[in-house]
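Apart from one protein chain that is not included, each protein chain of the complex appears where it belongs.
Naming follows writing order (A and B), and every chain is counted from residue 1.
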Amino acid sequence: MKTNDVIFQTVAKVVFFMIIFFAIHLFFAGHYYPGGGFVGGLLTAGAIVLLLLAFDIKTVQHGFPLDFKWLIGIGLLFSAGTATGSLIFNVPFFTHAYNYFHLPLFGKTSLHTAMLFDLGVYFVVIGVTMTIIQTIGESE
Amino acid sequence: MEILMCIVAGLLFAAAVYLMLSKSLLRIIIGTGLLSHGTHLMLLTMGGLKTGAAPVLGEHAAAYTDPIPQALILTAIVISFGVTAVFLVIAYRAYQELGTDNMEQLRGMETDD
Partner (left out) sequence: MSLLHWAILAPFIMAVFVPFLRKKAATIHTGWFVLILPVVLFGIFLQYLPVTMNNSSIIQTASWIPSLGINFTAYVDGLSLLFVLLITGIGALVVLYSIYYLSKTKESLHHFYVYLLMFMGAMLGVVLSDNVVTLYMFWEFTSISSFLLIAYWYNRDRSRYGAMKSMLITVFGGLMMLGGFLVLSIMGDTFSIRELAAQAPELNNHPLFLLAMILVLLGAFTKSAQFPFYIWLPDAMEAPTPVSAYLHSATMVKAGIYLVARFSPIFAFSGYWFWIVGAVGLFTMLWASFNAVKQTDLKGILAFSTVSQLGLIMSLLGVGAASLHFESLDDNIFTTAVIAAVFHLINHATFKGSLFMVVGIIDHETGTRDIRRLGGLMSLMPVTFTLSIIGAFSMAGLPPFNGFLSKEMFFLSMIQLMELNLFNVETWAVLFPVMAWIGSVFTFIYSMIIVFKVFTGKFQPEKLEKKPHEAPVGLLVSPSILAVLVAVFGLFPNLLSYSLIQPAAAAIVPSIIPPGEHLDVHISFWHGFSPELWMTIGVITVGILLYKFMPKWTGIYDYFPGKVTLNQFYNSGLYAAERGSNAITNAYMTGFIRSYLVYIFAFFIAALGFAIWAKDAFRYDASAAAPIGLYEVSLIFVLLAATITILLAKSRLTSIIALGAVGYTVSLFFVIFRAPDLALTQLVIETVSTALFLLCFYHLPKLSRHEEKRRFQAGNAIIAAGVGIIVTLIGISAHSSKLFASINEYYIENTYKKAGGENMVNVILVDFRGFDTLFEIAVLSVAALGIYGLIKLRLEKGGETNENE
């Protein structure tokens, strides 16, 4: 899948960051507005796929020098860890906690352990999607 | 509307089953994809359609649509993506190794011949 289309590559780079930011926005919005770990993860993966299409696998691997299989593990660890963490506080498995804080500039902000769990989902989804697409792509 | 959607889901199911029963691997995979679409629509219909605003409290609506089927479907969508991916890879590996996508030839019972 080699291409020398400069316009496409340049556009892809710009769009990539736009998608990434949108994905991260969706992820953080998840608790209040449509979005969340799944969509965020998928969109992020989609953005990377876009780069894959514009450049080739080797270039992208150079840009993202991480093994996506590790990302799956890290994500699972986050999610299961958040769920298990509640045991330390002597509450049932999977009990989430949240609180509101007043931060300068941001104003009233809430912090959720559910967010950590969702972060795990986010990582897993990116990891899974990228692992699948990368392995299929590499096998060509 | 719900009745109509039930019929649509039924049609999707019928088409999916028809595809799954055929001999060609790719058609079977496409069949499973259709089957999950049908299931999702059916699930959504079961929660009642257009009974209120989107299930986001920020809408400050008097009534919301049922969030539970939506949560279930969201899970199902992602899972069916995983399933489709596995199927696809199995199909393409099987085709690569065995050189056929005819399910009748993929029986793997050469000892019985």
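Throughout what follows, a residue touches a chain if its C-beta (ideal position, glycine included) is under 8 Å from a C-beta of that chain, and two chains touch if they have at least 3 such contacts.
The structure displayed is predicted, hence computed values, not measured ones.
Trainee: Kindly note down the residues of subunit A that lie in touch with the hidden chain.
Mentor: 26, 29-39, 42-43, 45-46, 49, 69, 72-73, 75-76, 79-80, 83, 94, 96, 98, 110, 112, 114, 117-118, 120-121, 124-125, 127-129, 131-133, 135-140
Trainee: Please output the residues of subunit B touching the missing chain, sorted low to high.
Mentor: So the residues of subunit B touching the missing chain come out as 1-28, 30, 33-34, 37-38, 40-42, 44-58, 64-68, 70-71, 73-75, 77-79, 81-86, 88-93, 95-97, 100-104, 106-109, 112.
Operating definition for what follows: only the chains that are shown with their structure count from here on.
Trainee: What whole-Å value do you get for the distance between subunit A and subunit B if each is reduced to the mean of its CA atoms?
Mentor: Here subunit A and subunit B have centroids separated by 25 Å.
Trainee: Could you list, by residue number, the parts of subunit A that touch subunit B in their complex?
Mentor: 32-34, 38, 125, 128, 132, 136
Trainee: Residue numbers of subunit B touching subunit A in their complex, please.
Mentor: Residue positions touching the partner: 54, 56, 58, 74, 78, 82, 85, 89.
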